[in-house]
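Here the complex is missing one protein chain, while the rest keep their positions.
The block that comes next holds chain A.
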Amino acid sequence: MPSTSPGGDAAGLGRGRAGAFAAPALLLITAFLLFPALWTLYLGVTDYRLTGLSAADPQNVGLDNFERALNEDRFTDSLWLTLQFVVGSAVLGQALLGFGIAWLLRNRTGLLRRLVEALVLLAWILPSSVVAFLWIALLDRDDGTLNALLGTPGTAWLLEHPMASIIVFNIWRGTAFSMMLYAAALGNVPPSQLETARLAGASTWQQLRDVVLPRIKGHVLTNLLLISLWTFNDFTPFLLTGGGPDNRTEIMPVLLYRTALQGGELGYGAALSVLMLLANLAIALVYVRLLRSRSKEPAA
């Protein structure tokens, strides 16, 4: 930690002016992050609606909204779908594929490596509306490229396998981050250790398990927590399926949008918001603990 000596204030800012410098940013953060978080706590215990009587005069309904959520199939179904989506596309998909690519490319330089990396990164940086349409076109029932390639004309992937479709889509979309993170992590594994293991007759599996994994454990956990958080909050599947067919891709963000903004039930939607914020908080706290315990490790 850099010690701020009294001489640190070289421009003679002083506390007053420093406060003035920081004020606009802090004001914006307070208004558009802090305040909404607190407000949703209040809204979550009301029957506030977009229109009608409860729009003018919302009543306090205590914990009714939360009780309703837990008793409603639509909510528990959505929770289960979200779990499938996060575990399938982030934890298993992006993390494993990202590591796989980093491992395959670890000793390579040149065209092939640049080509693979560029394509994976392109999937990541293109705007979500564009990639959503690209996948709609790819998976189209009548003229989709995938059906033409697989010889399965007439298969409506988004209707017949909606959850699998958005999982594969999100793996495609988000693997870049894991790939880059693991590429950096693998760069920290001393080649001499891998060499020694290989000479001792260790198989690739054994090398991964005994040499690589212990070295990059911190990176793995960081990666899993971040991509879980991002995937949990990802609204993009809405652009592919709109939550359908029959709510079969109605993950939490989509349920929230449909309930609160399309259905106009702002109070109940706010309660769902609170539940999402709590889940985010839980994931973020695990992440913080992890960073702390990692920074305590001696020069990991």
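Some notes on this structure:
In this text, contacts are C-beta pairs under 8 Å (C-beta built on N, C-alpha and C of every residue); 3 or more make two chains touch, one makes a residue touch a chain; residues count from 1.
Here, contacts and distances are computed from a predicted model.
Name of the non-displayed chain as stated in its UniProt record, restricted to "YciI family protein", "Long-chain-fatty-acyl-CoA reductase", "ABC-type maltose transport systems permease component-like protein" or "Dihydroorotate dehydrogenase": "ABC-type maltose transport systems permease component-like protein". Screening A:Leu138, A:Val189, A:Ala202 or A:Leu290 for touch with the missing chain picks out A:Leu138. Among the residues A:Val130, A:Ala200 or A:Leu213, only A:Val130 touches the chain that is left out of the figure. Residues 1-2, 4, 7-15, 17-19, 21-22, 24-26, 28-29, 31-37, 39-40, 43, 100-101, 104, 112, 115-116, 119-138, 140, 142-146, 148-149, 172, 177, 180, 184, 229-230, 233-236, 239, 242, 253, 256-257, 260-261, 266, 269-270, 272-273, 276-277, 280-281, 284, 288 of chain A touch the missing chain (whole complex, contact as defined above).
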